[in-house]
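What you see is the complex with one protein chain gone and the rest in place.
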Amino acid sequence: MKTYLVAGLVAFGVVTQTLAQGAPPNVVNYQATINNVKYLFASVPPVARLKPGDILDTNTLDCFGNAIQKPGDTLSMIKGDNPLTGPFYIEGAEPGDTLAVKILDLQVDGDQGIGALAPGFGAINPTSYTPMLAPAPPEKIWFYPIDHATNTATFQALDSKFSVKIPLRPFFGCIGVAPAGSEARGSIVPAEFGGNMDSPEASVGNTVYFPVNVPGALLYLGDGHAAMGDGEIAGTAVEVPLRGRVQVSVIKGQKINWPRFENDDAIMTVGAYRPLDDCLRIAYTELVSWIHQDYGLSELDTYELLSEVGRVHLNEMVDPNYVVVASIQKKYLPEKKK
Amino acid sequence: MKTYLVAGLVAFGVVTQTLAQGAPPNVVNYQATINNVKYLFASVPPVARLKPGDILDTNTLDCFGNAIQKPGDTLSMIKGDNPLTGPFYIEGAEPGDTLAVKILDLQVDGDQGIGALAPGFGAINPTSYTPMLAPAPPEKIWFYPIDHATNTATFQALDSKFSVKIPLRPFFGCIGVAPAGSEARGSIVPAEFGGNMDSPEASVGNTVYFPVNVPGALLYLGDGHAAMGDGEIAGTAVEVPLRGRVQVSVIKGQKINWPRFENDDAIMTVGAYRPLDDCLRIAYTELVSWIHQDYGLSELDTYELLSEVGRVHLNEMVDPNYVVVASIQKKYLPEKKK
Amino acid sequence: MKTYLVAGLVAFGVVTQTLAQGAPPNVVNYQATINNVKYLFASVPPVARLKPGDILDTNTLDCFGNAIQKPGDTLSMIKGDNPLTGPFYIEGAEPGDTLAVKILDLQVDGDQGIGALAPGFGAINPTSYTPMLAPAPPEKIWFYPIDHATNTATFQALDSKFSVKIPLRPFFGCIGVAPAGSEARGSIVPAEFGGNMDSPEASVGNTVYFPVNVPGALLYLGDGHAAMGDGEIAGTAVEVPLRGRVQVSVIKGQKINWPRFENDDAIMTVGAYRPLDDCLRIAYTELVSWIHQDYGLSELDTYELLSEVGRVHLNEMVDPNYVVVASIQKKYLPEKKK
Partner (left out) sequence: MKTYLVAGLVAFGVVTQTLAQGAPPNVVNYQATINNVKYLFASVPPVARLKPGDILDTNTLDCFGNAIQKPGDTLSMIKGDNPLTGPFYIEGAEPGDTLAVKILDLQVDGDQGIGALAPGFGAINPTSYTPMLAPAPPEKIWFYPIDHATNTATFQALDSKFSVKIPLRPFFGCIGVAPAGSEARGSIVPAEFGGNMDSPEASVGNTVYFPVNVPGALLYLGDGHAAMGDGEIAGTAVEVPLRGRVQVSVIKGQKINWPRFENDDAIMTVGAYRPLDDCLRIAYTELVSWIHQDYGLSELDTYELLSEVGRVHLNEMVDPNYVVVASIQKKYLPEKKK
């Protein structure tokens, strides 16, 4: 028996779980259907339990619960937005720890994607939280045929014959854990617990970190996107069901306030609130803290360095909270502190 | 005599100026010094006149007027922020036209860059317009040696021995024209007339378009940046003097409301106001209009397409107004209307 | 048996519950203690049941659970913020109805009030959701002796000998119902369900309306304020336990989206979100709708009229969401439609 880092995990802290040397990770399979999905990030009984190091092989329904299938179908046919697969209980995860979820594989689980204009959503039309004395755009649905051979979705204009292929870059629009303080939040909400972050960073090769708020953390997945523009401005991406494989681990005794992403090249922080100005402040202050604590640069040196090489990715400006990811490439950082 | 497009100009409208066939563009040279710079975007007598198609070969001082040269120098030695080279009068440009400025070449005009924390600036500290009952960070200055051979600037931490090389990607932090309505705006302001946009898009290979508000448009250049992080969060980039070559042209009778960028691959719109939420709304509604008008997609099809492939680049969140650039790659667009 | 309006209730809709003619309203007494309070607006078993027309006579603990009693006590002694009395199940209230709560009496239930600077709160210091690279102000606690004879609280400066009397105007900082969509929200959150609105409008003589999201509505009360400045900028009011009497009724089949207030003189709407710009848009669009639907003015006439006589009361800018109340005096309105 030997302690080692979960293979390939790029962690900002000390991963303390032990795995049997040489043993392949255990794989837990779970099949989501419209009958077992959830519509809240909350503390409810888990659908399965994982041990640190385990791989979860599962699927997610699209944000409409796969209810929109053909022209003529309408949003009124949807049972609920963003049905969630889970929750999954991760053994050993306790409040004050950090949950790490490495995304190993993601595949579009179907042959078409859906885009829709829905009342109350959208970055540049009147919405529920930015209401105006002006008519909302009409409900509209676009169908995107998926070509698995070329790994593309095809945009087809509704008002003309124009069409164009878009490369697939699938990610989980929803990935998160049970919120703190016993809150239960709808599956369209992004916040400190992750949730509906609509972060393209939630894709293969990246690890996402969450604060653990309840025993077992309670991981949820959903809202697959095959491709998405920055801001997700019309309110939806190319919405698809997904099949995915993720590997979970727990960083004991390491507390974070907001979700983080990491891969071999970069560290990334999430700011998920309103307005965008505050998202940016959250993401960048979190990034300063991370660099200061783990890489040893002073706070003001970090501030200056980020002013020259920091990157910002606007994820979405349409959900109840907006989401921004700030990042820095590791090549610009000192060696990480032990 | 024959009418043709200015060589290499990628324009969203019809360029109507005529140039002598085969003649090389006229080059106008102008040397900026601390004694002839301006500190306002305003209607004042021009320093030189250009004809459409002319190339301007000039230089800009850094945002401190080149006053900070060595450790121990302080911001109190600065005569004014963002000294501007210009204005340049472009023959034939009338209110209601669009000025196109293609950036042909940019070189860092010196051997070091400067970064600084200055009172009242910064995205994640109290500022003049987001004041707090909390102390501002102290004034600090970082010096970045420039290595022209490797095309890098070197960040050197003040509080540790860490240093790291940053690739140079020079651009004009200030590029703009005289404002509408006879306004005169300080050289730290970005708005409809361009100005202190701090857009890395103002770099070689890109054309920037401005609304013409006064006869001759009155082009100003300044505030060279050798490199900059998204948001320019500490309030400065790697600040440098520049040498640059730009080619001007005029699109007659084509009115735009906000600056735009274009290159062979993409069209880009600017939203320059406060808060970021409104910057995004400006940039994306402008992009919808541009695509709808010039490429013929319906507004709602455009909205949906941008929700899948639109890109957002946060330029800065530290000036009196913030700046966001929204863009789409041309490969996703229909053929441009004639 | 006869149908009539609940005595004194000023309702925007049709109150349909029937009460025995001439019978005095039933009074339900309930005593809150630190052992039976809640910390969430959520669907949990009620502590008591009320019929429409019933009067609830109860008490609330202060926002600190009455834990801060004397100099030297610290915020670390608090079990949870904003302990809530309730929930109370109102018979006959179904999703899609409106709950009306008329506030009949409010008395400060003690001899002192508390004000505190707490980490992460405050309109003009760095906070959890507007973080800055700047130190937060230190924890500080102010004690306000209450003089029931003169109906005043006394502010006593900590850093000088200055003191001044402030008139008492008690109100419920927390008043709300179970949220929609099975959400559970912490007791510091204001939103569509009401909650921690910190609205001085929640005081004697006013009726507050809530959307009913679950059977029985589930009314919660708490966070008594003896007095509060607009914005509640340091993060607390003069925090006190309260004794209060409220009368509940149900408006069947009338759906509202956000809380509303009403008294003999005015109608008032709540916008509770972020940033303030959106709070204002919510409150004023709701007010336009209310006037248009119930008083028959066209939407644009209403818009113009509000531009001349509308009133805005900033309630608070310190909670996770901010709260604004927009209002119009009834004397400026047409006669209400039957």
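Some points to look at:
In order of appearance the chains are A, B and C, and numbering begins at 1 in each one.
Everything that follows uses one rule, which is that contacts are C-beta pairs under 8 Å (C-beta built on N, C-alpha and C of every residue); 3 or more make two chains touch, one makes a residue touch a chain.
Not measured: the values here are computed from a predicted model.
The hidden chain, counted over the whole complex, makes contact with A, B, C.
When the whole complex is considered, the residue among C:176, C:190 or C:235 that touches the unshown chain is C:235.
Among the residues A:48, A:75, A:104 or A:133, only A:133 touches the chain that is left out of the figure. Only one residue in the set C:140, C:255 or C:336 touches the chain that does not appear here, and it is C:140. Contact between chain C and the absent chain runs through residues 115, 117, 122-124, 137-138, 140, 142, 153, 155, 157-160, 162, 164, 166, 227-238, 275-277, 280-281, 284-285, 288, 296-298, 300-301, 303-312, 314, 317, 322, 326, 331-334. Chain A meets the missing chain through residues 122, 124-126, 131-137, 275, 277.
Contact residues of chain B toward the unshown chain are 39-40, 42, 129-133, 181-186, 273-275, 277-278, 281-282, 285, 288, 299-300, 303.
The rule is short, and it goes like this: only the chains that are shown with their structure count from here on.
Chain-to-chain contact here is organised exhaustively, every possible pair of chains being in touch. Shared numbers divided by all numbers used gives the overlap of an interface; between chain A and chain C this overlap exceeds half, so the copies present the same residues. Computed centre separation for the pair chain B/chain C is 49 angstrom, with centres defined by C-alpha atoms. Mean C-alpha position of chain A lies 35 Å from that of chain C. Counting partners per residue, chain A has 275, 277, 281, 285, 288, 300, 303 as the residues that reach two or more other chains.
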